[in-house]
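Only one protein chain is missing; all other protein chains are in place.
Now for chain A:
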Amino acid sequence: MLELRNVSKTFNANTINEKRALSGLNLKLEEGDFVTVIGGNGAGKSTMMNAICGAWPLDEGQVLIDGKDVTRLPDYKRAAYLGRVFQDPMMGTAADMEIEENLAIAYRRGKTRHLCWGIRAKEREEYKELLKTLDLGLENRLRSKVGLLSGGQRQALTLLMATLKKPKVLLLDEHTAALDPKTAAKVLEISDRIIAENNLTALMVTHNMKDAIAHGNRLIMMNNGQIILDIRGEEKKKLTVDDLLRQFSVASGSEFSSDRALLS
């Protein structure tokens, strides 16, 4: 469903700040795979997400979605295939627009926008039903400005928006990192449900090892812009945090270094 072939990216090449963020990264996701991504600071997790989205041109390599080479497509064209939820709850929604307007914009992802009215009455009913499933009381606030919502509500709404038109791949980039633990758990639960119900292919970056183990059917660990561990199936089900830390030091030859990952 999603394939990264030998993807490399260096930031600030030929300067003192040169940083090789991805070096020859290879990854293949099968349809229905729910992959959690974990790694230390600067391992290349977010860079990989940005490479998939097309935030900038790659130095090397290819990105394929559903067998189609999208390497040269700009980000807004790739959006037809991708649903995205960002780390910052402010980033995924338009604060000065109403909840239903945000949903209506997401409803038209991958479609040419015309000079016809932007929301149809029929859609509103659909949005109401979907918002009801979030269980956050948003179904009665269709006309509220999104800026009035809490961070957790905004992330839940962004999740809906990312999956309103079924994406080929759902990308969750530390989407619960900015939320308090209770809200984070709730948003994760919603993510799990939406992914399962729609049988989505998903990639979730997290700094929380427990979450990485508890969710999805496959776990990859990154270090220095490469994938150093790829655990799936039965093996993943039996995984513990200690296993992960041990496997990390074996695979990378160093200690796992992420303050946030160890503290949480």
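Before moving on, here are some points about what is shown:
Criterion: a residue touches a chain if its C-beta (ideal position, glycine included) is under 8 Å from a C-beta of that chain, and two chains touch if they have at least 3 such contacts; residues count from 1.
Operating definition for what follows: contacts and distances are computed from a predicted model.
Between the listed names "Predicted polyphosphate-or ATP-dependent NAD kinase", "Aromatic-ring-hydroxylating dioxygenase subunit beta", "ABC transporter permease" or "4Fe-4S dicluster domain-containing protein", the UniProt record for the complex's undisplayed chain reads "ABC transporter permease". The missing chain, though absent from the display, is touched by one residue of A:R5, A:R20, A:R109 or A:R232; that residue is A:R109. Contact with the omitted chain, checked across A:F86, A:Y127 or A:F248, is made by A:F86. Seen across the whole complex, the unshown chain contacts chain A at 53, 75-77, 79-80, 82, 84, 86, 90-97, 101, 104-106, 108-111, 113-118, 161-162.
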